[in-house]
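With one protein chain withheld, the remaining protein chains of the complex are depicted in position.
Chain nomenclature is as follows: A, B and C, assigned in order of appearance, with residue numbering initiated at 1 for each chain independently.
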Amino acid sequence: MKVGIIGASGYTGFELLRILLRHPEVEVTVLTAERFAGKGIEEVFPPLKGLPLPPFEPLEVERMAERADLFFTALPHGTSMEVVKALFERGKKVVDLSADFRLRDPSLYERWYGPHRCPELLKEAVYGLPEVHRERIRGASLVANPGCYPTGAILALMPLASEGLLPEEGVVIDAKSGVSGTGRAPSQGTHFCEVAEAIRAYNVRGHRHSPEMDQELSSLQGRRVRVNFTPHLVPMNRGILSTIYVPLEKELKEGDLYELYRTTYSEEPFIRLCEPGRVPSTSEVRGTNFCDIGLVLKGRSAVVISAIDNLTKGASGQAVQNMNLMLGLVETLGLEDLSLFP
Amino acid sequence: MKVGIIGASGYTGFELLRILLRHPEVEVTVLTAERFAGKGIEEVFPPLKGLPLPPFEPLEVERMAERADLFFTALPHGTSMEVVKALFERGKKVVDLSADFRLRDPSLYERWYGPHRCPELLKEAVYGLPEVHRERIRGASLVANPGCYPTGAILALMPLASEGLLPEEGVVIDAKSGVSGTGRAPSQGTHFCEVAEAIRAYNVRGHRHSPEMDQELSSLQGRRVRVNFTPHLVPMNRGILSTIYVPLEKELKEGDLYELYRTTYSEEPFIRLCEPGRVPSTSEVRGTNFCDIGLVLKGRSAVVISAIDNLTKGASGQAVQNMNLMLGLVETLGLEDLSLFP
Amino acid sequence: MKVGIIGASGYTGFELLRILLRHPEVEVTVLTAERFAGKGIEEVFPPLKGLPLPPFEPLEVERMAERADLFFTALPHGTSMEVVKALFERGKKVVDLSADFRLRDPSLYERWYGPHRCPELLKEAVYGLPEVHRERIRGASLVANPGCYPTGAILALMPLASEGLLPEEGVVIDAKSGVSGTGRAPSQGTHFCEVAEAIRAYNVRGHRHSPEMDQELSSLQGRRVRVNFTPHLVPMNRGILSTIYVPLEKELKEGDLYELYRTTYSEEPFIRLCEPGRVPSTSEVRGTNFCDIGLVLKGRSAVVISAIDNLTKGASGQAVQNMNLMLGLVETLGLEDLSLFP
Partner (left out) sequence: MKVGIIGASGYTGFELLRILLRHPEVEVTVLTAERFAGKGIEEVFPPLKGLPLPPFEPLEVERMAERADLFFTALPHGTSMEVVKALFERGKKVVDLSADFRLRDPSLYERWYGPHRCPELLKEAVYGLPEVHRERIRGASLVANPGCYPTGAILALMPLASEGLLPEEGVVIDAKSGVSGTGRAPSQGTHFCEVAEAIRAYNVRGHRHSPEMDQELSSLQGRRVRVNFTPHLVPMNRGILSTIYVPLEKELKEGDLYELYRTTYSEEPFIRLCEPGRVPSTSEVRGTNFCDIGLVLKGRSAVVISAIDNLTKGASGQAVQNMNLMLGLVETLGLEDLSLFP
């Protein structure tokens, strides 16, 4: 199978390349990158020096659509939708890593991101969290790859939501992310010296990933859920730890809680439950497509902690997992890497 | 004034020295350190090479009590109490940096730390958070210096608790600490490679600092409060960021929330409120005795974020603040350092 | 093929597992670890939770020799030699990651490490740097896997040494290593807070890896070479950057220098030359078996900079490369991972 990567010069682009270049069933035939068009691979991605790669070209859908069967679009929000539409109309399968097709309600999209110019395509898009929507992803031509924070949060809460155990309000999601989640473009806030030896919250009043969590959790729960989400920036490259506090209305035993999670996830290749008494660290999933989950019951409050690599399960790894499903391949193909530790 | 430091070879000991060696009104005359007794200063604290310091001696209360008016005890929990008692009985003033005199209820102490062998002294001890107990500290001979996490959490919540606005349960305190909070002794969990590029929660089921928070917040609130506290380890040296989620029973406006904090803290030299829309970072208080606080109201939930340096306001800086009060000195003396940035 | 790992609980043990568990031609059948014997895999190596692994057993050569064809010994220097001997005598192939069989001269070993108790085996051992000794490795039963610093330094200098271009004295090797090079056991010097935000040299007067460099470089050069080597500890997990200054006796052009390196390494799968004007960073080889090399000629001095991952090409990756050669497999098998970036 031939695949292309649109907007390949960022960290999610690199992570796609890292996975796809070793994937046994696909070949990368198209790479685009405006900022780096015409530059050599050693300049764009020094770690790939010497590898035979297609050149980085400027984006021109017409010219490149022929050359691949499936495209990953890793463009900024707002820029992605029209490229996706053009590819879709040419019968290409697309995994879109932007937020453009994640929210089913275009007015909600508009509130957080700006006007949606291709709302007619929203009904074609499947939210690409395989643990929730696997069957629909298999049949989809357009998959909206989830945000990094929503991936960690929804996977941590799905068993509770599926049982209707989430309160409408009051679920606190305190998430801590490595800096690669903000992308590769430099900014004052991601300058090394402003990040090292510091931790801070950001977008406390509201973050674009909240409505995504609400949408999926409400759908799983069967009624409206509004989470209280606060992201933080941690001085590390990769990883998201989500510490989630769920006030339980029903009395529950920790054993039952574990049983619920075990049952829900017994067949999932990328979900790992920690042994009772243990909680996950981001270092245990570095470079892998795993989502590790730990559970503690404190009185009437469940503390659920999940760890993912924001660039793998939180972005490019999950995108490849979605590709595998869409192309009828084994779901875990190309995603068997073990964690780089330390 | 002459002061001594008992157990001076750890990070809180160093931080006391850093502050006291430049304090205009005191002289350090006694230093003890079992692990490093007899070793030269360059071996114990290379950054202090060349400074004229008293030698590190083994601990012998009898012999050293004469040589100072006030002692800081920076010994492990359980070890400290008897040394404190011996100093107290000799009429010395003591600021104890261990947990031994923080909990007023000896049975609570026993549950978290082990048997209390000097319970008769508990009534003499004042909990050394000047913003709460300033007047009692002035008159005290024994001050129990607060834990690092409780300092950040209680200061963030005091205005709400004083108005009786905290719910009995449901306050979530998600705290993120630098590694120096675990002390200077090496361990598997603080080995560089196990910490770098990772974030993890620990003691999720229960941490010794919880009862300390509950004690002080219940007392401020005028009725029982039980917080839901989870500490995390962050790959940085210094700093605690506490992200606190308070479900409010009463409707409240953000402006009123700010007003409440402004009023409560208008005279406090070490509390800084962030401007509306801003939240603090640990890098902004590094090496200072400040506690910075930011506020955001999200629906019926207040998000209060505080940042302290765990070694300064969270330990040794606060200990010196307490000393200043106990000795009748200007409260801020020796604590005027600005943040080292970056 | 069945392989065993003796002393598997450290970072080199983990790195061996990371590579071997995905290697298509071998199966790991034996794991020993004194410190962690009987502990579950989640406790020893949390990132491997859930994987079907043989249990960690205490070391007993008799009992385990039958169960594998080739063993990796990752034991401390001095402890390794007798285990290696016992395995060798039972006809097992061995890749020894300790220093015990690296130095051909037992009196030199004794000066740096202590008495050698199996000197008769030294003549059986091949120094496991495939770029230098490939053919001998193929036929060897005992391979002494090189030290991490010597790997980076010798590969950087081999083209010059082979042409006799190194001066007897005066080659300066200034190497900077991540902390994983010191192993997994905690110590004061590798406590997070003593390493973060700091860089320092260590063992300046003499480091055990110097004689290893001298031995191999002298052999390549055809006459005695004594390097001036200084290692440094850098606040990062992985990687060694070696900045090497070679005073050249002959006049040389940069183009010729490049040509010499290109020719020497044209067939090497794991050596990558940077484009002229570029020098390598450790981040470009993270988790890979590559050794990247950059060259700059400054007057009569060549500056050669090499970057390796100390745990991969500097230890376990190279050990697997050696295993592949010893077992007649494709040399790069299991070592095709691309760099984790960032």
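Following the convention adopted for this analysis, contacts are C-beta pairs under 8 Å (C-beta built on N, C-alpha and C of every residue); 3 or more make two chains touch, one makes a residue touch a chain.
Everything numeric in this text was worked out from a predicted model, so none of it was measured.
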Original post:
Which of the visible chains would the unseen chain be in contact with across the whole complex?
Top reply: A, B, C
Subject >> Contacting the left-out chain in the complete assembly, out of C:T190, C:T264, C:S283 or C:S316 >> reply: C:S283
Subject >> Residue ranges of chain C at the interface with the undisplayed chain >> reply: 169-170, 172, 174, 176, 178, 193-194, 196-202, 204-206, 226, 228, 230, 232, 234-239, 241, 243, 245, 247, 277, 279-283, 286, 294, 296, 298-301, 303, 305, 307, 342
Original post:
Given the full complex, what residues of chain B touch the hidden partner chain?
Top reply: 11, 14, 17-18, 21-22, 40, 42, 45-51, 180, 196-197, 237-238, 272, 274-275, 278, 280-281, 283-288, 292, 336-342
Original post:
Residue-wise, where is chain A in contact with the chain that is not depicted?
Top reply: 11, 179-180, 184-188, 190-193, 195-197, 235-237
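One rule holds in what follows: only the chains that are shown with their structure count from here on.
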Subject >> Chain at maximum distance from chain B, centres defined as averaged CA atoms >> reply: C
Original post:
Looking at mean CA positions, which chain is nearest the middle of everything shown?
Top reply: A
Original post:
Roughly how many whole angstrom separate the Cα centroids of chain A and chain C?
Top reply: 36
Original post:
Quick one: chain B and chain C, Cα centre-to-centre, how many Å?
Top reply: 45
Original post:
Once you find the CA centre of chain A and the CA centre of chain B, what distance in Å lies between them?
Top reply: 39
**OP:** Please list all residues of chain C that touch 2 or more other chains.
**Re:** 11, 180, 196-197, 237
